[in-house]
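Take this structure first; my questions come after.
What follows is part of the complex, with its chains left where they were.
Naming follows writing order (A, B and C), and every chain is counted from residue 1.
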Amino acid sequence: MLSSIWGKHIKISVFGESHGSCIGVVIDGLPPGIKLDLDKISTEMARRRPGQDIYSTQRKEADRVEIVSGFFNGYTTGSPLCGIIKNTDKRSVDYDDIKEIMRPGHADYTAFVRYNGFADYRGGGHFSGRLTAPVVFAGAVANQYLEQKGITIGTHLLRIGKIQDEPMDPVNITAQQLINFRNMRFPVFSAETAEKMKEEINSARMDCDSVGGILETAILNLPAGLGSPMFDSVESRMAAFVFSIPAVKGIEFGSGFNLASMRGSEANDEFYISEDNGRKIPRTKTNHAGGINGGITNGMPVIFRTCIKPTSTISKPQHTVNIRTMEETEHVFKGRHDPCIAVRAVPVIDAAAALVVMDLFLEHGEQVG
Amino acid sequence: MLSSIWGKHIKISVFGESHGSCIGVVIDGLPPGIKLDLDKISTEMARRRPGQDIYSTQRKEADRVEIVSGFFNGYTTGSPLCGIIKNTDKRSVDYDDIKEIMRPGHADYTAFVRYNGFADYRGGGHFSGRLTAPVVFAGAVANQYLEQKGITIGTHLLRIGKIQDEPMDPVNITAQQLINFRNMRFPVFSAETAEKMKEEINSARMDCDSVGGILETAILNLPAGLGSPMFDSVESRMAAFVFSIPAVKGIEFGSGFNLASMRGSEANDEFYISEDNGRKIPRTKTNHAGGINGGITNGMPVIFRTCIKPTSTISKPQHTVNIRTMEETEHVFKGRHDPCIAVRAVPVIDAAAALVVMDLFLEHGEQVG
Amino acid sequence: MLSSIWGKHIKISVFGESHGSCIGVVIDGLPPGIKLDLDKISTEMARRRPGQDIYSTQRKEADRVEIVSGFFNGYTTGSPLCGIIKNTDKRSVDYDDIKEIMRPGHADYTAFVRYNGFADYRGGGHFSGRLTAPVVFAGAVANQYLEQKGITIGTHLLRIGKIQDEPMDPVNITAQQLINFRNMRFPVFSAETAEKMKEEINSARMDCDSVGGILETAILNLPAGLGSPMFDSVESRMAAFVFSIPAVKGIEFGSGFNLASMRGSEANDEFYISEDNGRKIPRTKTNHAGGINGGITNGMPVIFRTCIKPTSTISKPQHTVNIRTMEETEHVFKGRHDPCIAVRAVPVIDAAAALVVMDLFLEHGEQVG
């Protein structure tokens, strides 16, 4: 159990269900004195908010966060900061059938077994993608901490279905490019690709179907020396968080799975001396390692890619079982959904990255104020 | 810090350096009454042991484990079990140069920054792949616990460099196939592929180079209902451990990155009713999810693939920097190494999987004895 | 940091400040299927509620808990259960002076240093005794779990100021006695003592002063075998929680500090064989150990005593310092307060004990439903 608490130096404790009165998060361990710009937080929430166009679910939620503790006179106090988000547009009636009929690809069956039939099944309950809203809020708080340190995080849609964007340049990717991604609803390098991706999603939607994707994320300006070997490697921590996001089924760092067919002489990133304001620092010519050696940042951009499966909720008839009668059945499931959840996963991955990086910084006792 | 302790319900605490007097592990939280077959443990240690053929490093280590606590009259006592492995074949003189000259692809530079120059650099110190020996020992203990529950874990070399083995059948993979893999030094489905892989490795070795690979792992007979949503998902826990193993740069579950180009109607695993000794249980026709929905096992085989980068140590000259003089240099590094570390990573991944699965079981209060 | 999260198998995450909009708690790791009687929870909250007579602060709070997650159709779901309590009767204006003038005995100065001046000082902020309300709520949930196992917990006022109640009989204390204590506002063995204690408190109140006390707690019907040696001893866990309650300055188990002047032959609890429905079990004739040997319950009543210092807030002038001007000053602090906080600490200690015992049970994988 204890599945909904994360972190070492900051901890977030996420609560709520898709169709309960509200959802939220307690952030414990925040340093005192972080100045929070609430407008920036709203902007982050808006990036994930549903109901904004045909590429996302039609559920309409304001996703306004009420901060009820840990925040005083514009600054974090150092006490737990709790943010609460009301659920307003619930249609629980849509979910009466899934009480017994298990949706393929969803957690209905596994939750039924795990929680002995006591889980709140409506809209997926605590398993719902809606629970990423508090994560995005927590990430927005973390991001303001990181901005003060000059860290920039950004993600683009590397792939939607069959459509591929050009990959990031792992050595020369710029903060401005990442900031642009954060400001786009379809963060891709080329506008043309964006249009093709939209077509891909719309085509799935018209087929009562859904489609998957790959996200590529970069974290810029991290100092060398964050993280640890073994169980606290940057990869371990990042992967543990990222796999907590619904629909994620794979992650790779740097050149990732392509490293399997490479030779060491090709994969090793050779060092050279770079000068930064007269200060000599080692950097690498290439970045196959994704900015991490031995679990520790080396000062190059941290690069990772996340695979997002197609949304499990589709409107097509599917073969499945009724858990009460233990009979097979053919069913068309109702309920609003995103035809491609990968798009709305972008700010969630950014939030995950921000929280992990903040946790890495706090390990070294960084304090604000 | 605290990088070398892992686990929730059992914890392992790994200690030692490549060129110290010994390495070892304390396993805390083991249930009392697990009967340990020491021969089986030796067999597991032998799978990872170096110096056995030209495909691995020439460092010769017996890797005999002395259990100094927590084991009494053939059974675990419930107190911490500590296993110690002597380091015998050290050649620290090989490593004098890396005190200052940073090996590309290695953690020399990041460890230098992280530990302010105090790390034991000889042979990579605590970052050495040698530290996977205690992990294999701990995994062997966990595996004996799991065998009593009918769980089988096995891994094969899906790819070495350009050579690909056939993938596992994610629905019908058998325990016998996995056991066969555990008994092979080159665990692949086809003997012909094994030969080609050996040639690939030998070719890299002759070029003073190294080569990477992909491992594919299956866990059979897990009951539905293990794991949790969000931060304690099976994927989160498995990934966190697997990324602690040196050279791992990617992990994917089920159909993994291929899910990006699939439609939901294709990716969703439809349920049907299976009968097992008269007991009806839901199973899925396909297994794109890799046996995990919403972070929780669904009773199908858990399948994941791990990418292993080519060994960073190569004998070719490489461009790098001297951290003391802050000058660039061309260097040929000495030291024995594996031309393809993916091969010896197989039992380490098996051990990681065993420890994670045991931890999942203990969450539910399973006790032996 | 991370000071407000507690637990191993269940975790509680407490948030809020005395003068914020609300306070609350997230309980993570609750087993699914615990039936919750909300009236019983209200009864527990009422035990701690302020403003009910002259022996407690005049702040009036309904302390009604809104459960916003983790509870469905009358049962816990297994997902995090969040309970929220509104703050209604705030008089923040009373606290303007303590922004700079440090109240003796309070955390004003230490919080100022710890949080760099960013803490919410109003009414003590997150340090306020008001934060024990969510703890009592969480304890009430735990208590319903324990009642199903036949466990009873109760506490009486062993001492208030100079007035002493008779101690519990550590061997023969009964569940009914403990239940009686839970139903009394002044839980003592003798009504006469209660009157004297009230006089003691009233006398302190009339003097613009406060007074301390000692609570004695028993936990009945615990099976032998809960807890662990060393760092997870029952004493370690109980003490860690109990010292998180404001004003607690000491704890002792069994015969406690009196053991110092005893001989081993006197302090050792000799075993005998007891028969319980035909089942033979070892019990002890005496209970100097307070039901715990080697950190593990032995089946006898667990007995401990907690010392509660006099309320720090008093209405007398006190000598102190202004943290801004760094000058000494004489000050009379405003703000409502309890003349003897020990009385309202009783349900908080009961709640702490319930949470610790539930955590001990869950360690063994006990599950409801």
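Structural remarks
The rule is short, and it goes like this: a residue touches a chain if its C-beta (ideal position, glycine included) is under 8 Å from a C-beta of that chain, and two chains touch if they have at least 3 such contacts.
Since this is a predicted model, take the numbers as computed values, not measurements.
Here 3 of the identical protein chains are placed; the entire complex in the file holds 4 of them.
Note that in this section only the chains that are shown with their structure count from here on.
Residue numbering shows that chain B and chain C use the same positions for more than half of their mutual interface. Chain A has the C-alpha centroid lying closest to the overall centroid of all protein C-alpha atoms shown.
With every chain reduced to the mean of its CA atoms, the largest distance from chain C is reached by B. Chain A and chain C have CA centres that are 39 Å apart. Measuring from the averaged C-alpha position of chain A to that of chain B gives a distance of 26 Å. Chain C has its Cα centroid 46 Å from the Cα centroid of chain B.
Among all residues of chain B, those that touch two or more other chains are 229, 363.
On the chain B side of its complex with chain A, the touching residues are 1-6, 8, 14, 102, 104-107, 109-111, 113-114, 126-127, 131, 159-162, 204, 207, 209-214, 224-225, 227-233, 235-237, 239-241, 243-244, 246, 248-257, 259-273, 280, 282, 284-285, 288-290, 292-298, 307-314, 316, 318-321, 323, 326-328, 342, 363.
Contacts from chain B toward chain C in the complex involve residues 79, 229, 362-367.
Across the interface of their complex, chain C is touched by residues 1-5, 9-11, 13-17, 20-24, 26, 28-33, 66, 68-70, 72, 75-82, 84, 114-120, 125-126, 367, 369 of chain A.
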